[in-house]
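Working notes, structure below.
All protein chains but one are shown in place.
Lettered A and B in written order, each chain numbered from 1.
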Amino acid sequence: MSKDILVGDHFLSGDVAAAEGAIAAGCRFFAGYPITPSSEVAERMARRLPEVGGIFIQMEDELASMAAILGASWGGRKAMTATSGPGFSLMMENYGLGIMTETPVVIVNVQRAGPSTGLPTLLGQGDVMQARWGTHGSYQAIALSPESPQECFDMTIKAFNLAERFRQPVILLMDESVGHLFERVTIPPKEEIEIVNRKILKDKNRKIYEPDEDLVPPMPPIGEGFGIHVTGLTHDERGYPSINAETQERMIGRINDKIRKYADEIVDYEEFMVDDAEVIVVAYGITARSARRAVIMARENGIKAGLFRLKVIWPFPSKRLEELSDREFVVAEVNNGQALVEVERAIKKRAVFVGKMGGEPHKPQEILKGIEEAVK
Amino acid sequence: MSIIKADTHPLDRYLRTERLPHVWCPGCGIGTVLGAYLRAMEKIGMDPEKSIMVSGIGCTGRAAGYVRMDSFHTTHGRAIPFAVGLKAARPDLNVTVFSGDGDLFAIGGNHIIHAARRNANITVVAINNFTYGMTGGQLAPTTPETGITTTSPYGNVESPFNLAGLIAVAGASYVARWTSLHVRRLEKSLEKALKKRGFSFVEVLSQCPTAYGRRNRMRDPVDTLKYFQKYAVVKNHVNPLEGVIEPNKPFVVGEFLDAPEEPTFEDKLWELTKAEFLHTSQAERSEWIIEHRRHLEVLSRIISGKGGEE
Partner (left out) sequence: MATESNTEKLLERSGLSLPRGEVYLIEDRCKGCGLCIAFCPKHVLVVSDKFNKKGYHPPELVEEEPVNVCINCGFCERICPEFAIFVKEKKEE
């Protein structure tokens, strides 16, 4: 049996499932720094990558980890790192470099409660806005949020596919509870896994940042005489620094537009009992699991409730939420209201907020109370 | 006879000539060092198509933008980890980090000592101009004591890093220090550094007339070079502890360390990916890993004054 895809049913934690998803997606380079609750991703990669011809490096810190995966990606390898809040903060600088230089990589952030060191071993979902706006400048983020180990596997593959397609770092925004949750994970055979690979530039005379129709430029290989120059400075199509407003408008406009243009294709959500619902709970990650239970309990109590689960957090599914805006809304998340801001912006009214500062997931009863308040 | 007008320079095939003249100030030594680097490359026949230059941020960080090879101008301080990742992914390519003292030793200080410790097979050229030139001449971790900068207007009260000494003890395989005046010996050192399998490091003291010299009685670039001429003492197998640079005192230049070659970081990483290696016993693997770590042996011979030869 091939070692890269461990076909079959396994009992895995979310962290380990994410690592297996990466390997199945073709990830052959990992650089990271230990941090709870994401260390199991690195540990699994350290054991597994050599078996499949991949390279694992434990770097000196998260700044280095992020830089190293960008270097490896330019070296032609699919590359990933994994971290949690404090490390995610340190990675923001080179996350920006990845956006600016259009480098496909995947960053796994297993969220814990913050700010700062916060609750290293306990749940938080407070990095939603950081995943959107964490590095400076104007850009579009892509972030996915799994609710189960199975989704950790599936969505890591999807994260790589999106990264490769759009040439941009993609964030897998897990949380501690999902990361440490053990469940059955079914790994399908290779032929059932869709894999997207970056477009490779072949024409040496073409400017390296000249985009195709989809606004994504094919990625030049290195060591083959292209003589490319890649910089974090604002650059023109040749890749050369061009420090002026006109280039900024054109080039940064494009790296935003390449995501915006296809946002509808990237957006992904699950609607559970939403059709006839008078009140909709918006949740993601581990919170969605409590919310699902709360929705069932509400239905048992005669309230027509539904769950709108964000599978992709960024880009945000504003269009669909706007279509549903004639219903009442509850937003549940383990922070002080981050997705809440986007939901209210989409539905153009207030939602009932059921937040927690972190440390434990919601009890379904807590969300149920929010549902009852919304229909009052 | 008068000067003959020319349109092309012998190094032009290594340069993105369409981007010249470069951004560096008149009399800045970075162009000189870049020239030495390209001559060394040419001398040893290093294929520019298989060579990568990675830079960080700052004046020297702009070097990557002028060489006609695949080049990366990364973030401040992170050229080394970017290069470490790239080299590990692509050990078939020659990877050089070309950057400045502030980039490599202040904001990037942690990365460079770890890359040296791992014996990553990259070459690092560190141009040490004692200051942050790009931002207007602030205090650097290399500014000599008493040095005047915009953020040490009363004179630097900190002790500077001894870059070559630091990297020699951190685990590098080859370490040398020259100045922008010692262009021929620098070239020779760069040839050795580029050929060396393992972490090689060449520090080049260089003039910054605009941001540092101007404030420290070396307004003309020639003044700094005359200073180097007066105080540089050429020595080999330099005890890393002797690498300290103090103002208006002799300082050593030369080869600090030329350790015997041994498996590099990348050799070890790739060895791990071989099935036969993974299936050997832990004891056999340990033996392979520790077989050749002779850097410390050489270093201790140098420190105890027994010379750096085997």
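We adopt the following convention: a residue touches a chain if its C-beta (ideal position, glycine included) is under 8 Å from a C-beta of that chain, and two chains touch if they have at least 3 such contacts.
This is a predicted model, so every value here is computed, not measured.
Across the whole complex, the hidden chain's contacts among the shown chains comprise B.
Contact with the chain that does not appear here is found for just one residue of B:5, B:230, B:249 or B:279, B:5. The chain not shown here touches subunit B at positions 1-12, 15, 20-22, 24-32, 34-36, 39, 180-181, 183-184, 187, 220-222, 225.
We take it that only the chains that are shown with their structure count from here on.
Separating the CA-averaged centres of subunit A and subunit B is a span of 38 Å.
The part of subunit B that touches subunit A in the complex is made up of residues 16, 19, 48-50, 52, 54, 64-65, 68-75, 77-78, 80-90, 92-93, 110-111, 114, 269-270, 272-273, 278. Those residues of subunit A lying in contact with subunit B across their complex are 29, 31, 49-51, 53-57, 59-61, 63-65, 67-72, 74-77, 79, 93-94, 96-97, 222-233, 240-241.
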